[in-house]
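Other chains of the complex are left out, but the ones given are in their true place.
Naming follows writing order (A and B), and every chain is counted from residue 1.
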Amino acid sequence: MPGNSIGQLFRITTFGESHGGAVGCVVDGCPSGIKITEAEIQKEMDRRKPGQSHVTTPRAETDEISILSGVYEGVTTGTPILLLAHNKDIRPEDYNELKKLYRPGHADYTYQQKYGVRDWRGSGRASARETLARVAAGAIAKKYLAKKNIEIFSYVQQVGNIKANIDYKSVDIEQIESNIVRCPDEETAKQMIRLIEEVKADNDSVGGIIFGVIKNCPVGLGEPVFDKLSADLGKAMLSINAVKGFEIGSGFSSVSMRGSQHNDEFYVDETGNIKTKTNYAGGVLGGISTGEDIYFRVAIKPVSTISKPQKTIDLDNEEVELEATGRHDPCVLPRAIPIVDAMSALVVMDHYLRHNI
Amino acid sequence: MPGNSIGQLFRITTFGESHGGAVGCVVDGCPSGIKITEAEIQKEMDRRKPGQSHVTTPRAETDEISILSGVYEGVTTGTPILLLAHNKDIRPEDYNELKKLYRPGHADYTYQQKYGVRDWRGSGRASARETLARVAAGAIAKKYLAKKNIEIFSYVQQVGNIKANIDYKSVDIEQIESNIVRCPDEETAKQMIRLIEEVKADNDSVGGIIFGVIKNCPVGLGEPVFDKLSADLGKAMLSINAVKGFEIGSGFSSVSMRGSQHNDEFYVDETGNIKTKTNYAGGVLGGISTGEDIYFRVAIKPVSTISKPQKTIDLDNEEVELEATGRHDPCVLPRAIPIVDAMSALVVMDHYLRHNI
């Protein structure tokens, strides 16, 4: 099975290069009867779009999404949904000098070796522009899950070494959207913005950590033994450009704990529901959701495109100096928030359907 | 697609409960012409088997593997390979008291909720005993990959807060196998063993970190955009019982770096090969292998089964106290090493075939 699809029952197949004709996806397996409009999808798209603030890339892609099949009179029909955005801001001349060399940290070299040919304009298929398709499909999944009362959000927890010390339980989506860096702690957000400005002024880039949350996920989602909910969330996040790590619940910090501390004790709450007193598990036991909050962290490396001069080699194996002139993000995390949300929604939606057969 | 299979072209489907008739897997898609014997597979099985040292569980399962199809006169025929181990050490009475309650940290509750029924003996399908099938299948993949010069190993880097400060490049497999905790740094290994002994005496358990390595992986493995090599490795590791986190290359530490530091500079070495000066990427760019070493870290939580008394609830939602009497590992990391190796081998094997169509 080729690699451009994700999901078993709610399955998306993305297509498109940064500077080709169009970017988008086919959503296959979407239940019929979901009300969805282009405007609702566009709202999520706009959270991802370039040029939304001075801490993101100044590229002015509009990324207008069209629904070209699978929706009739505003309702999904159970047939494949084509979501498509034509590429408009095509300035391949920006990339002309990149045609013949391998940019450090980018996939130029690996694509060239794997395929023997590549669309080098703006990273081609390896461009993060591909993720707009994920966000579009994720908007449909989010709509469906919201009807089931499942809430999905994420926020920037850390940029460089600046970390927000907040409890995800106190965070709401308005707070996240209240500033351009999408960190719900206002004070930390300001520091993050300052850091990004500095890094940008220095022609450099910086990474960070996104904290993701899924609330009200019913018990029972996840398929043992390989398609554990945690494993599929991990894969989904690790499939996003620039992601280098994923941890769920206690994650890497679990190694300092003893079993007697880490085991989340079961109890019955006042309404008769089974709950756990702590939630080090992060809402998943044996790969299956427990009904507790699912929370996880995603590590994103500093953006590979920088304006600082860098040494590299060209297609003739000659050493060359690269001075990137393309318009890029000094820090992708603010724009990665809707992508993380979309991947959460796609995974939970798929497992929701898989569990309810 | 149900969840008990992994791999697209080299595909295993595991089956079996801890105390049912048998545990094993079908390996479908294995190329014909590979020489393999039960003894070779058994060697890997023995690295995983219980009772191998005083820091592991004293259960004396022999885990003898049989090849029941797909291999004729010592050679794979291209047809499905059935690998099977009958369950022998069946003492369900050990688990009788567990029948009616949900152990904290275990999958008892989630399986019961998901399926409405469960084989409660020794964790049933959620038992780590399932992983013996992975190790058996992984032995075939390792054999195949070794012929391609691809080397796979892993070691215990950390137990609790005791961490080995070693460079993976200096590690060889003999060092790893030279002590019962499978940490190649002898001095740290001793400290780890002491810690495990203490934890065991305290009727508790402890987690840790496994460092995994894949050497000589050719350029080009991994399928954009969802089936990135890094994403599939992450999923494979996160599908192992008790794993809470995965990071590749610089992982979570990348967030403290600038793009100018993190970008691995390309150069041409004296033999004309394209290399990178650093390898923060961990051998994968854009989800495709670069030819550099692939290295990653896997976080494993403390074992859920402990002998300390714990509060929990039973199937009637009544509070009860649980005092585990089953025989268990105070720390699973030494026995998890062959499992991590197997998952690496299964993922690389699958992507090797996928790349070479």
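The working rule: a contact is a pair of C-beta atoms (placed from the backbone, for glycine too) under 8 Å apart; a residue touches a chain by one contact, two chains touch by 3 or more.
Treat the numbers as computed from the prediction; the structure is a model and nothing was measured.
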Entire complex copy count, 2 subunits given: 4
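By definition in this document, only the chains that are shown with their structure count from here on.
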Complex contact set, residues of chain B against chain A: 1-6, 8, 14, 102, 104-107, 109-111, 113-114, 125-126, 130, 158-161, 199, 202, 204-209, 219-220, 222-228, 230-232, 234-236, 238-239, 241, 244-252, 254-268, 272, 274, 276, 280-282, 285-290, 297, 299-306, 308, 310-313, 317, 319, 355
